[in-house]
Structures are given as structure tokens and as C-alpha cells.
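This is the structure I want to talk about, given as C-alpha cells.
Complex shown without one protein chain; remaining protein chains in place.
Moving on to chain A:
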Amino acid sequence: MTTTELQSSSGTDRSRKRQRPIARAAAGAPSTWVVLIKIISLGVLDAVVIYAAFILALNEDWVLAAVALVAATLINWIYIRRGSLPAKYLIPGTVFLLIFQMYAIVYSGYVAFTNYGDGHIGSKEAAVEALINKSLTRVPDSPAYPMVVVEQFGQLSFLVTDPDGEALIGGEDRPLQPADADLEGDRAVAVEGYTTLDFAGVLAEQEQLAAMSVPLTDDPNDGALRTPDGSQAFVYSAKMQYDETADAFIDTATGKIYEDTGDGAFVAADGTQLMPGWKIDVGFENFVRAFTEESIRGPLIAVVLWTFVFAGFTVAATFAVGVFLALILNDWRLRFRRTFRVLVILPYAFPVFLSALIWSGMLNPQFGFINQVLFGGAQIPWLTDPILAKFSILMVSLWLGYPYMFLVATGALQSIPEELVEAAKVDGAGPWAVFRRIKLPLLMVSMAPLLIASFAFNFNNFNLIYMLTRGGPQDITTDMNVGATDILITLVYKVAFGETGGRDFGLASAFSIIIFVLVAVISVISFRRTKTLEELN
């Protein structure tokens, strides 16, 4: 769809009037092709949605299935009925927005109220199962029992040969007892009245077999046989017993009790937790932690200050350099303007990842280009001195950011009417006055929102910091894992994804919501202030 089409369909009154009769005529008698395409695409959509809803319903994802069906019905209704042209245009974009934007935002909002993270990924049932499996360990130095799986009336049993060559048979809750078995070599392979399963048969029953424990004797403390492969059994004993009625794990050696205290894990009285735990809703706990977590609170003021300095300086400096270069390269008297412009926007063409890594190489104290070539071999610790590291970050950020400002400023400058500049010159204004009183205010009208966006972006410029210094150098005399160049988002990353023993998505989501609110407030205030600029027009 071209711009002219867009403008003609939603443009001025005059063009709308012109369009309407045509649209109505077309809607009254649409061409066969259009109808065909409409029917086919809606048909494909409906088929896919019904299939998806069916699968979702099978997986008992009722909500998603209902949402898919309602959405499909809505889309059908909008496109089949006449009129409501705006809706027809808006639907594809809205669907995109819902799936790719809103879902992510709503989901991280939801995660912020859970303990989702390492150790709290799955359900409680899965955690209990994993803990039971983990607590079963092979009795040290116990022998391996050769075995076969035998079946009688649908019930599975282990036919094992004990180390003395005796054949024994037993099953789940049926302790081993002697059996009169057929031997093959010194290994029991079959017993009267039972069918011996071959490997394919074992595989068909593998879910049941993997969970089977055959008690050695009537005394459960003697341990039980389990088989990992259907041909060998080993003696296992449980380090931990799960008491289903009390919903607690008991350490069989020490008698220590681990209970579900509502923290998403089994916790002992002394605070030790069994891992894995499970995912639960924790309300505002993550937000409370975000403000009380010592590793965040301690360095918070310094880090927030530096975050503002970093974002503020980056915006101001990239704006200044970008506009300056745009002004110079906008002068028609300059030769090779195009070549210069291409060179100037070059940093914009590299991914930040790459640039930051190259810069960290160039800033190497001994072997880097900067020290070797520009400073004649001086060993300036660009990245390891706290002050210089900050300086380096700002410089690299400027290098990465100015081409964008340059591009925007170039466009904005060209839209400033030449008459205004001419008029000012006639009135006797010098170049500085022309810039200060004519060009800059007009530039700001279009660029102020971009400056705010740039500030918001740099406020969370994780890539640059992490790729260049990883937040370092760390002040190793304090007991905080915080570096001189850590901004808020890298500090949060360190705390949520490292300090707490694994990745804590709940805490990270809570932090990102707090940062979002912070940036949103700053942006709203700034936008209010830029309104006054718009009155210039």
C-alpha cells in the first residue's frame, strides 16, 4: 500500500468525499476475485483457529482456546460485514500489537507477582516427584542383581538372581520371595505361570517400570530394588521419605522435617530448603524485596546518579554533536557532502554488540589502538580506573549515538523553510543568532520527542555497559558486587540473575516494572514541557 493510498483513504474531507461513492459502489458489487480472496483467507484463518482451539482444548487450555475462537469470530464479523473500513485497517496491526507487545507486557507483569525463577519453574507435583527420585540413592557397594521383567495377569514383577545365585520374585509392595525359576547359565530367566518380557515388552511398560520399587524384605529399611534398564536391578534406599498426609519430607537419617510453609518449597525449621521448589503467587513480595534487598539498596544512590549522568550526557552530547555535524554537512558550499554524510553515519551501521567489543579491544591498556597509536604507548587504564571507565563509557556511547541524531537533525534542518533564514539575515542576524533563534527552536519541535525516547533508551542501555565493562571495575573493598559503571539495569541483572543463586525472573520483572514507571514518569514530565515548544508552530 502506498502513502498516497493511505492518505486518500484517511486524508482530508475533500478526498474522502471523492472516495466514498467509489467505495460504496465497489462494496455493493465487489469483483469475483476480491470475494474469492476474502473467502479463502478467512477460510484458512478459521481452519487454523479451529484446529488450534481443538488442540488447546485437548490440553485443557480453556482460556486460550476461548480467546482464539472469540478473536476469530470477531475478525470474521468485521471483514464480512459492510462498512467499518477503519476497523478493517486496524485489525492486522491490533493483532500484532496484542500478540507481540501486550502479551509480553502482561506476562512480565504477571511474573512479577510470582516466585518464577530457577528452582521455582514447575508445579508442586513435579517438584515432589523430582525430590522423591533424587532422594533414592543406590546403597553404596551394594551388588547388582541380574533380572528380567515378568508379567502375570497384567501385573509386573521382577525376577532377579541374587548374588548367591538364588532366584527371587517380587513386585511393587510385594517383597522378594524365592521362586522356582528356569535358569540360563546362572541367571533366572523365566518362571512357571509368568510371561517373560523381551526388551520391546519392557519398553512398552517403561513408565510403570521406571517408577517400580520392589522391597528386598518385609522391612522397608532394608531398601528396595529398582531397575534403570530392565536387565539389572540395584538396591536403593531413600534418604528422604515423603509423607503424603502431612505433605512433608522427612530426612530418614536425621529425622529433620521439611514442610510446605507456603514459600514454594519444602522448608525445614532451620530455614534450609529442598530444591526444586515450585511456582507460587507471592503478591507484592518481589516489589518489597526490590526496595529492601541490601545488594540493591546499598549502592542505589550512586548507581541511580550515574544512570542519570550516563543517560543525560549521552542524550545531550549526541544531540550536540549530531546537530553540529548536520549543520556543517547541510551547507551547500561544502564539497563531497554525500561522502562525508555516509562516513558520519557509519557507526550507526554496526551492531552495538560488535562495536562495544571492538572498543573494549581498542581500549586495552597495553595493546589497544588508543594507547598504542594515539597516546604513543602510554598505559592508560581506560577500563580499569573507576573514573576513566566512566569516561570511556560516555565516549563510546557518544560515538554510537551521534549518527542517529545526525540523521534526524539533517532531515529536520532541510524542512526548515529557507525564507525564514533569509528573512533573519536581512534583519541583520549573524550565523549564531540564526541558529539560536531560528533553527534550534524549529529543530526542537521535531527532535524533542526523540530526545526523550533516546533518554529512555539509554537509561536501560544494558548492551553497551555489559559489553564494554560488564559494569566494572568493581570496588573490591566493599561487600557489594557493584561496579563503577553499573547502571540501574545492569545492577538489577546482577542481583536478579546471579546473587540469589540462579535466575529470579519474578524479582527481575518487578524491577523492570519499577524502572518502567520511573522512565515513564520522566518521559511524561518531559513531554508536558515540550508542549510549549510546539506552540511555536
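The working rule: contacts are C-beta pairs under 8 Å (C-beta built on N, C-alpha and C of every residue); 3 or more make two chains touch, one makes a residue touch a chain; residues count from 1.
Going forward, contacts and distances are computed from a predicted model.
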{"item": "Name of the absent chain as recorded in UniProt (options \"Maltose ABC transporter substrate-binding protein\", \"GntR family transcriptional regulator\", \"Pyruvate dehydrogenase E1 component subunit alpha\" or \"2-oxoglutarate oxidoreductase, beta subunit\")", "value": "\"Maltose ABC transporter substrate-binding protein\""}
{"item": "Residue, one of A:A71, A:A190 or A:L300, that touches the chain absent here", "value": "A:A71"}
{"item": "Omitted-chain contact residue, chosen from A:L131, A:I370 or A:L442", "value": "A:L131"}
{"item": "Of A:S108, A:T196, A:T384 or A:T530, the one touching the omitted chain in the full complex", "value": "A:T384"}
{"item": "In chain A, positions touching the absent partner", "value": "1, 5, 8-9, 19, 22-23, 26-27, 30-31, 34, 37-38, 41-42, 44-45, 48-49, 51-52, 55-56, 58-59, 61, 64, 68, 71-72, 75, 79, 85, 88-89, 91-92, 95-96, 99, 118-119, 121-123, 126-127, 129-131, 133-134, 136-138, 144, 199-200, 202-203, 206-207, 209-210, 227-230, 232, 234, 275-276, 361, 364-367, 379, 381, 383-385, 469-470, 472-474, 476-481, 483, 494, 497-502"}
